[in-house]
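Missing here: one protein chain of the complex. Every other protein chain is in place.
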């Protein structure tokens, strides 16, 4: 059976839809990771995050990550979805997940999806503080 | 801040509510595991699962697992929810999750929650096949 | 003294609880309870494991039992 993959860059993430996308009659386990805007970074209060992307490339990289995951593990469904634009504290910015027959595969794949997304996908995050804003990880 | 924990045994799981329960302004990451009824076990077709529990004890054990997790990791929210009764293929039967500032803690805690739940919580699952039914793991 | 039964233990005994009554004294410890239940229902020997809960907590073999305790047999769990 062909694995079904959902790859998206969106303005707003609806977290409630991901389980339906990952659910599959041959899957006993679904693992989902949601990243959201945290109020504090190294004790400084974050007002919001702003995300931008090189969309054509980001979608290609996300598809490569899904392919790599489905070569490493036997997965029935994979989702990678990232939001762009301005996000307030508490808002979801990324959701990734996988479903598989047994839980080992979906846990390991889910961790791989978010780790590799953060390493490779061309998306940039600016932290907006009260009196300044900073592109995250841009400088040493 | 006190960690908020949700511990429940229910007739039906609504997977869409769990993100709202785990979301927290100090959490950058949420990890959720959903276990559902799989169509095949060792190549035999499963018609349904039937779950029963010793509820008073199950709730106590689930609360102990949440406490143990929040001692091992710094978590903002923890959810353990299990369904009982008859469940068809594809239906969710268990959802566990945790949220934390960084993703390491929520991934590790989520895995611990489901592994320990499966080891210790007094819930029993009967697999209903076409011509027989079997209490899972009951005999060697 | 009543013993709550679940899952396969309930099927083996044929009812959701079992009562020690009559002339014999009820078992005074977890290990005695297990021994007497297995003697009365030999099929319990076939299980991968058999634990006992006292007042809805797992109990060690050496734990003593008293009237009024809530006692349950816990066959191998299989949640999730």
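Order of writing sets the chain letters: A, B and C. Residues in each chain are counted from 1.
Simple rule for what comes next: a contact is a pair of C-beta atoms (placed from the backbone, for glycine too) under 8 Å apart; a residue touches a chain by one contact, two chains touch by 3 or more.
Please read these numbers as outputs of a predicted model, since none were measured by experiment.
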Using the contact definition given at the top, list the shown chains touched by the missing chain. A
Contact residue for the chain not shown (choose from A:52, A:67, A:88 or A:104): A:52
Using the document's contact rule, name the residues of subunit A that touch the chain not shown here. 35, 51-54, 56-58, 60, 82, 93-94, 114, 117-126, 135-140
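The criterion applied here is as follows: only the chains that are shown with their structure count from here on.
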Can you check how far apart subunit B and subunit C are, centre to centre, with Cα atoms defining each centre and the answer in Å? 26
Between subunit A and subunit C, what distance separates the C-alpha centroids? Give it in angstrom. 48
Got the subunit C residues that touch at least 2 other chains? none
